[in-house]
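Supplied in structure tokens, the structure appears directly below.
Every protein chain except one is present and positioned as in the full complex.
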Amino acid sequence: MTELNSLTIKQAKEGLIKREFSSFDLTEACLAQIEKVDKKINAFIKPIAPTYDDVVSAARKADKLLSSNQDLPLLGIPIAVKDNFSTMGIRTTASSKVLDDYIPPYDATVVKKLKDAGAVLIGKTNMDAWAHGSSTETSDYGSTKNPWNTKHLPGGSSGGSAAAVAADEAIAAIGSETAGSIRQPASWCGVVGLKPTYGRVSRYGVIAMASSLDSPGPITKTVEDSALLLRVLAGTDEFDATTSLPPVGDYTLPVVDNKIKNLKIGISDEYFIDGIDKEVESAVRLSIEKLEKMGAKIVKINLVKPKYATSVYTIIQRSEVSSNLARYDGVRFGKDRKLFGEEAKRRIVLGTYSLSSGYYNQYYNRAAKARSLIVNDFEKAFEKVNVILGPTSPSLPLHAGASENAAMFGEIADILVEPSSIAGLPGINIPIGFSKSMLPIGMQIIGRQFAEDLVLQVAHQYEMATANENWRKKRPNL
Amino acid sequence: MVKKHEISKSKDLIISSTGTTARSEISSASVTYFSDDKTRIKHIAELAALDITQDEGVKLSQQLDETLAYINNLKDLDNLVSQLEPSSQITGLENISREDEPSPSLSQDEALKNAKATQNGLFKVKGVLNND
Partner (left out) sequence: MKYTPVIGLEVHVELKTKSKMFCRCSADYFGKKPNTHTCPVCLGLPGALPVPNKKAIEWCIMLGYALNCEIPPFSRFDRKNYFYPDLPKGYQISQYDQPFAVDGEVFIKQEPNSQNKEKKIDVRRVHMEEDTGKLIHEGDLTLIDFNRSGVPLVEIVTEPDFVNPFEVTEYLKSLKQIVRYLGISNADMEKGEMRLEPNISLRKEGEKRPSYKVEVKNINSFKFVERAIEFELARQREILDKGETPVQETRGFIEKTQSTVSQRIKEEASDYRYFPEPDIPPFRWTDEQRNNWKTEVKNLLEEARKNSPKEKANFYVGLGVSNASGASISASKYRTQVFEAVIKENILPKEQLGKFGNFLANKPEEKIDQNLVPNLTKQLINQFKSSTTTADIDDKELDKAIELVLRENETAVSDYKRGKENAIMFLVGQVMHNFPQKIDASKVKASLLAKIK
């Protein structure tokens, strides 16, 4: 019998409806996997919450509903949630000791939607503390290891969620991206990660990192699963004034007609930056060729050099971080601020500096203007192309320890995803293969604002076209 | 509908969004300049209520310089951005508000639950100088 925990949401749903197995079976399989492998990869915050009893109880409730033919989009599906999403009554730490004993009295909107859709919350996943990073090494609860090679990093900040999905500890997971925090760990862990248009999914209840950038999103095994989850999560929220007004798209897959034929895919040379890993580059260029063979038109576009986006992102993000972290004074909740880790302090320092009255114009304001430039730049590009494609990460998953003591590790690692994050555009990472050293390689597809449906279609088409490639049969050896 | 960013100065803004003078005109406060590397981390730490040891301060100062060296590359774009409005919002949304209708609040217990110290339904904190 296939291990139930290795199923996709789609497959699990089919099995549940056909009564081939129960949510309890499915959940137990995931819990067993967690028991078996999490000591090696540390994808979950410990002690795992909800408790075993509570998780089983939720699975049994789902089974009851399933037996009465209730039709909810995620009924009975075990999902892991990044530990920066407030879960009522369940400890939420953002992987920082400052929140070591914090128990939110409310659910994030995303969590509420998951519950309303019948999902079974299976655990909170490890992350870079405060989402500051691209390695998950800055977690105060130990770093997460890449399931494909535990000597390597899973990426971050949603490293725990990505690893949990790659290691089949959960059927799917929720992450959040400020600039790269979904796409990059998805790339390094060989799974699908979607950063929706900024505002498409509510931030209410997500521990804020950079308010004008944070975007919750799904991390899944397939593109179809991603679309399904997005459908559940997206929508206007009365508790978040920055959520989008346009109605949620259909995002249904599989595809009806071939969206790739005559699709104009923009490729920017600037994204194959100096120093990019050769294997990453050749894998992505190969994928581009495949898309061309499928009928796509490759259009060369010029985009503002990503290094400027890195500067814009570093300044704006760290400025917003310095303000968002001010509420942690230990009075109403949490512990003293002196428990902030090095990375948090680094970012608060730069952020405070660039907002100070003598430096505001030189840094924050200048970055905000450059942000407008980047937004316009993409708008111009999308007049010529339908989607933009490129590598997600300039490197293969780095070795553990790579992020320590670096002044700007996170922001530099995310150089290729920052431009689209700054402009609030949707972007998806899909796995395209492995390096010789068996480390995952991913590529990203970016669309204009609210073009999730097109981005998902293209990603799905590519996934279908490459479904039989051998590398897809591999599983992490844990 | 995403609002298009206009590459022209909006006449709507009361003050020019360019130049240091604009900001210091309105601010009745003194302008902060971190002229001294040694004390700037100390000042930043005070502004940000951060606990920073001497050693940490040295390291942070170094790293701040490294970061500034990188992000100063934005100077290259000055010609291109001089006519642009700063974006603090990329949703294009405007006029978002809600009706003035109250909803139930948290109970006193829920509100106080995560606090380390409370007294008679109030949050307790070590004496603050009576500056009210």
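Just so it is clear, A and B label the chains in written order, and each chain counts residues from 1 on its own.
To be clear about the criterion, a residue touches a chain if its C-beta (ideal position, glycine included) is under 8 Å from a C-beta of that chain, and two chains touch if they have at least 3 such contacts.
In this text, all values refer to a predicted model and were calculated from it rather than measured experimentally.
Peer 1: Quick one: say which of A:225, A:320 or A:418 touches the chain that got left out.
Peer 2: Missing-chain contact among the listed residues: A:320.
Peer 1: Could you tell which one of A:6, A:211 or A:252 touches the chain left off the display?
Peer 2: Of the listed residues, the one touching the omitted chain is A:211.
Peer 1: Among A:21, A:52 or A:239, single out the residue that touches the unshown chain.
Peer 2: A:239
Peer 1: Tell me which residue among B:58, B:80 or B:111 touches the hidden chain in the full complex.
Peer 2: B:111
Peer 1: For subunit B, which residues lie in contact with the unshown chain of the complex?
Peer 2: Interface residues of subunit B facing the absent chain: 10, 12-15, 22-23, 26-30, 32, 43, 46-47, 49, 88-89, 91, 93-103, 105-108, 111-112, 119-132.
Peer 1: Across the whole complex, list the residues on subunit A that are touched by the chain not included here.
Peer 2: Residues of subunit A in contact with the hidden chain: 84-86, 92, 94, 99, 102, 104-106, 108, 203-208, 210-212, 238-242, 319-320, 322-323, 325-329, 331-333, 352, 355-357, 360, 364.
Here, only the chains that are shown with their structure count from here on.
Peer 1: So how far apart, in whole Å, are subunit A and subunit B when each is placed at the average of its C-alpha atoms?
Peer 2: Taking the average C-alpha coordinate of subunit A and of subunit B, the gap between them is 26 Å.
Peer 1: Write out the stretch or stretches of subunit B touching subunit A in their complex.
Peer 2: On the subunit B side, the touching residues are 1-2, 4-5, 7, 17, 19-20, 22-24, 27, 29-34, 40-41, 44-45, 47-52, 56, 60, 62-64, 66-68, 70-74, 76-78, 80-82, 84-91, 93, 96-98, 106, 110-111, 113-116, 123, 125.
Peer 1: What residues of subunit A sit close enough to touch subunit B in their complex?
Peer 2: Subunit A reaches subunit B through residues 101-103, 105, 198-199, 212, 238, 241-242, 244-246, 304, 307-308, 310-312, 314-315, 322, 326, 329-335, 337-338, 340, 342, 345-346, 348-350, 352-353, 356-361, 363, 365-373, 375-376, 379, 407-408, 422-424, 449-450.
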